[in-house]
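With one protein chain withheld, the remaining protein chains of the complex are depicted in position.
For chain A:
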Amino acid sequence: MTGRRIRAKVRRSHLYTFACHRSHPPQEDGSQDTQGPGYSRIVCCNQPHVHTQKPNKYCTNYISTTKYNILTFLPKAIFEQFRRVANLYFLLAAVLSLTPVSPFGPLSMIAPLAFVVGLSMAKEALEDWRRFIQDMKVNLRKAGVHKQDGVFGLKPWMKLCVGDIVKVEKDQFFPADLLLLSSSYEDGICYVETMNLDGETNLKVKRALETTLPLDSDPTFREFSATIRCEDPNPSLYTFVGKFEYNGKVYPLDPSQILLRDSKLRNTAYVYGVVIFTGHDSKVMQNATKSPSKRSRIEKQMDKIIYILFNILVFISIISSAGFLVKTKHDLPKWWYLQVPDSKGLFDPGKPLKSGFYHLITALMLYGYLIPISLYVSIEIVKVLQALFINQDIHMYDDETGTPAQARTSNLNEELGQVDTILSDKTGTLTCNQMDFLKCSIAGTAYGTRASDVELAAAKQMVMDLDGQGQSGMGEKSGHDFVDSEIQLETVVTSKDDDDLKPSIKGFSFEDDRLMNGNWLKEPDKDDILLFFRILGVCHTAIPEQNEETGTFTYEAESPDEGAFLVAAREFGFEFCKRTQSSVFVRERYPLFQEPTEREYKVLNLLDFTSKRKRMSVIIRDENDQILLLCKGADSIIFDRLHSDGKMYEEATTKHLNEYGEAGLRTLALAYKKLDEAEYSAWNEEFMKAKTSFGADREANLERVSDMMERDLILVGATAVEDKLQNGVPQCIDKLAQAGLKIWVLTGDKMETAINIGFACSLLRQGMKQICIALKNDELVQDNKKAKEDILMQITKATEMITEEKDPHAAFALIIDGKTLTYALEDDMKHQFLNLAVHCASVICCRVSPRQKALVTRLVKEGTGKITLAIGDGANDVGMIQEADIGVGISGCEGMQAVMASDFAIAEFQFLERLLVVHGHWCYKRIAQMICYFFYKNIAFGLTIFYFEVFAGFSGQSVYDDWYMLLFNVVLTSLPVISLGVFEQDVDSEVCLQFPALYQQGPKNLFFDWPRIFGWMGNGFYTSLIIFFLNIIIYYDQAFRAGGQTADMTAVGTAMMTCVIWAVNCQIALTMCHFTWIQHFLILGSIATWYLFLLIYGEMHYALQVNAYRVLREVLAPAPIYWSSTILVTVVCNIPYLVHISFQRSFNPLDHHVIQEIKYYNKHIEDGRMWRRERSKAREKTKIGFTARVEAKIRQVRGKLQRKYSVMSSSSSVAQQT
């Protein structure tokens, strides 16, 4: 406990700005901005009962993300089901099938509908149940709440009321939006992690009002009462306006007193707070947009096809009923054998219009087979199975966290195969948000031999690629040897490290014997090295925590970089062990490495790190009474502030910094300066004056005074920290880029950090032209109009620059920050912005709020009309994930919000490659082919029913038995098409990964465009014609057996149906290119089932009534003409398709045809060159990723070589001449 107090005091001492704020006198009048509309909320603290009735009744803290509840499920879900036009149609048909109008029995209409709708509803119910369970987990979390008389007790979150006093302990989440009253620290500060809200990992400091500080224990709340007037619920995370009335005085409130729901209390034992916003009023929930139900584009297009089919249906129904009307009026009275009119008026020549109308209904039901009732349910089954495969994929299982991939909605599987733009969060998605000290440059010497992930992977790639090239290009062998050796040199250095992996220390991957184990003492610049280590160990704001078991120190640092520095310092022998209010203690293994000595550094001043200053400094007095300013900061800032004598190492360090940047590392420069007593005290006086002054210019004053001190520095060196990328991220980005996907990074981080990461994951590289769009000076920030003009100008300029660029290899990167984005996203500018962005190879948006992420996503989605995928891990990504066509959440880390909102959850970013390139590609093709085939088969079947009408006096008689029609969709043809949708693979997964460009078939929508759809429909039309007319003519009127019998309607119908079954099943076999035993079994099984069904049905009692009795056994099977006509019709139906595919494959092949062929002929084994040529062809031209980086490098090396060559050749020619 005492330790904490001390730490609290230490904190207080350096967080000077807060102390000054607090001394503002309370404003008696209450500020203007809490009046008027939007600021009507009144919270009576400690009186939650006030808020249980009107007018101050606010919503409860119960949150719900479910779509239904028990009561609304049935009506709502049924409504949802019948919003699908096709289902509504089938419902009407089912109702009408109970009337005499129906062309068939009611069972054959109702049974399939009930089956289909029931299945879909069961799925809905299950999904909603899962959501409910998740919600309840959150709702039932316990929080400590003030009950009465200063007694606190646990309550579930959902029971919290506005006005409740809540006590939250360390590492707990805040249950609602709270006003901070007091904390375990005396000065009422607490540390909050807002990772779930905005993705930022550094801790934020919140502080209570001075006046509420005494409320720091349970009993003090016995009598407490106060009123808060504040703004109404709104989604803005960073603003809060309100006032606090306590003891008759009014205090203004600002965001620094507000603790937001879903953020976490850190480094603070406990806090007390008053609930202001509950449940869906809280800022985080306000930020959550309603999760939209997403439908894939293919499904939307499918709806259009269904509309087309509906039109065809209505059209032929009208033809049919017109024909019926004419026949009824003119012919029926002559057809004495019908004895019209009938009693029901269905065939009444006297009232042809009425009968015609009845017939229209009949016809609409009869031709309903054009619309595949089982389509939706089959697609649903297929998608669930596809999702199962995604869940089961062992290659997307993360061993570390034990999480498999998860398809949370199966609606969007095929959309995965059509993605055009990926919008990615950075922290936690691309990076693990863990810093590793990797390299440093001290006194102009670079240390650290270990390669960064980026370097390693790049080197590997280069060697691989050059191997390939070396083999293929025999002619220019010598040239390649050159390149090879140069590249290999690099690789030898890097790959060496790969083998001897030491037990790793978190945050420290440095390897260099020159510095380790005290060896640095032998280095020539050991004074500089000593200084370097001291800066690392002293210049920070962290707090050490001793692990009681091992005795080692871990550090609570504001940023992970700082933590990495301290670990590094510890490993180098400068272990930071204690911080008091005025001093920092470091156990230094110096001058002797074996014996640590504890040294004290008095901290005189601490100039804080802010994103604007981009540097921090401490002024210390060491044991020799020497006053030193130690400074670390962004290299550009430090270099500007060097003393002319301090630039000794500038050149070398700059070179190293560039290298580090290239390797994707985050860099900081370290510098110091020595101060003499007089100089310091003069400055300190001024500093103290600035610090204690009040007024608007206080900040500016402080800034100015700090700036005065941080000048004339002497450069010591630079650090390079690797923001650990998640496993395989650069490779994954490379592959995705090769697959033709565009990648945007949207991050809440600072611009520099974002750029560094851009380098690290190959989204940026040296030589890329960076377009930074940002507001240059502060005046513009104030003036909206000017700011807008400025940004518009920047955008226009950049666009011009791109259009004027001649070099085809030139790549541009757009970097834009959040504030600028606010303007750029406004309606009048967003199209220019988008236009610029799509021309850039990579786009990085930094400092963006969750809402902006969603807006950018919407802009890309709507502006380009292409399919977007958003991937993120935190609550701040929820908006973006929901807005995008596909939302992917990173599971396996702490926060679950992103996963909850996502459509797919994967454990690591790298699995995205497999998810898209393999599963997406497959699912897209499967679903597309499946839907096309579905329409084909139903048209082929449905139209035959129509043709028959023409020959049956348009009477609505079907040539097929009811059961044939019922089973056609449900049994006889459904399983092969499901197997197509589940198991089809054009090429296997490895080939998919090897030829990422194959993925482009999806975004280009090659398999579900209108020509293809109409092609399939035409094929169905053709098939229907062939099946009907060939059969009708073959079985026309003559005997069809040697026994002289003629064929009756049942026999012809059965023969025709046999042809339908054969034709559509052969068609699907021709469509597929991947037959496992399952496909064989299902296709052959479907045909066999038909015969089996005929046999069994033929023996059934029921069949006696419909002439189908023993139709196969007795009537058809003994007739040779039955079998020969089946063969003929089947072949004729499929010949055009066969001709089409054989000519297309041979003379105009698609990508996957070529790849299949290469695979088939094993060309990849015998002819590696062709394989590789195809592979390089099968990559999209890309400007980002390793490949692009490697290519750029190769171009560069080539350029060098050429120069060498020309020099050599000219010299040799000179030699020859002489």
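Assume a contact is a pair of C-beta atoms (placed from the backbone, for glycine too) under 8 Å apart; a residue touches a chain by one contact, two chains touch by 3 or more; residues count from 1.
Everything that follows uses one rule, which is that contacts and distances are computed from a predicted model.
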Protein name (UniProt record) of the chain left out of view, among "POP1 homolog, ribonuclease P/MRP subunit", "ER membrane protein complex subunit 1", "ALA-interacting subunit" or "glutathione transferase": "ALA-interacting subunit"
Chain not shown: contacting residue from A:Gln257, A:Thr403, A:Thr541 or A:Asn969: A:Thr403
Among A:Tyr39, A:Trp335, A:Phe593 or A:Phe1021, residue touching the chain not depicted: A:Trp335
Absent chain, residues of chain A that touch it: 103, 331, 334-340, 342-343, 346-347, 388-389, 391-395, 397, 399, 402-404, 922, 951-953, 955-957, 959, 983, 985, 988-989, 1030, 1032-1050, 1052-1053, 1073-1079, 1104-1107, 1109-1110, 1114-1115, 1119-1121, 1124-1125, 1128, 1131-1132, 1135, 1138-1139, 1141-1143, 1145-1147, 1156-1157, 1160
